[in-house]
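Missing here: one protein chain of the complex. Every other protein chain is in place.
Right after this comes subunit A.
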Amino acid sequence: MTTKISIQQVHKYFRVKRNLGHLKETVQPISALQDINLEVKQGEFMVIVGPSGCGKSTLLDLLAGLSKPNRGQIRLDGNEIAGPNLDRGIVFQQYALFPWKTALANVEFGLEAKGVGRKERRASALEYIQLVGLAGFENRYPHELSGGMKQRVAIARSLAYDPEVLLMDEPFAALDAQTRETLQSELLRIWEATKKTIIFITHGIEEAVYLGQRVAVMTSRPGRIKQVIEVPFESRTSEDDLRSNPEFVKIRHQIWDLLKDEVQRAQEQEKSKTLHAGNLKSNAKGVAANG
């Protein structure tokens, strides 16, 4: 198998303004990602798991080309990523559907950006709406759809322009447990059918083991790759109750072991951040502007 994505010694800093009181301000760099190295193979389902605030979304932004690493580089098919492009599709946790467009028009959006003609666009969008099981809902607006259905539309939108890599940032985190499990198994089916390379971010251990061929475990901030675990199941979709398979349970526990210190550390960081919140809040705008 050939390497699709190669992340080499990637570092990412943010400059955060901090009030020291009395109108004094300092700009401190905080390190979000530190020395990330990871290779993702063509057609692989790679899951990245880590405590919240460890830099997962930051890494995904870098992969999407929405921001640039301060050090190191990310290569896609051997070429350094220069910016956003339709060869990568993103699915966000909060769906990011255009509320003024119907489900169908949302799916057509990326195709339009790609320059596909009107007729072809429509046909292709309908096909993908069908693929995600939303036939009959083409003309609904996002607010008329449930959370699970919105995420189906978002997945269809990203698949429709046929990217080589699908980047997913905690796409099922906002859904209820039942919908999440359904969408997980459907995502696997879509992956098997489309043979896309998928990088899937989550903070759920069970989700990571269920979906990933390999699971990269991240440390708390500054995020590093702590370990990459192989999950050796042949076909997840044919196995009846994968989640109670002893091998599954073993791997889940292994990842839990790797993560528990990190989660604790992340929570402590969160606490000290809250202590500084008074200082930080007044600078929220500046912080965002620095991203």
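We take it that a residue touches a chain if its C-beta (ideal position, glycine included) is under 8 Å from a C-beta of that chain, and two chains touch if they have at least 3 such contacts; residues count from 1.
One rule holds for everything that comes next: contacts and distances are computed from a predicted model.
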item: Absent chain [UniProt protein name; select from "Fumarate reductase", "Phosphate ABC transporter, inner membrane subunit PstA", "NitT/TauT family transport system permease protein" or "Oxidoreductase"]; value: "NitT/TauT family transport system permease protein"
item: Contact residue for the chain not shown (choose from A:Val49, A:Val116, A:Leu131 or A:Ile251); value: A:Leu131
item: Full-complex contact with the absent chain, from A:Lys17, A:Arg88, A:His203 or A:Arg252; value: A:Arg88
item: Touching the absent chain when the full complex is considered, from A:Ile30, A:Leu66 or A:Val249; value: A:Leu66
item: Residues belonging to subunit A that touch the chain removed from view; value: 64-66, 83-86, 88-90, 92, 94, 96, 98-101, 109-110, 112-113, 127, 130-137, 141-143, 146, 148-149, 152, 161, 179, 182, 185-186, 189-190, 193-194
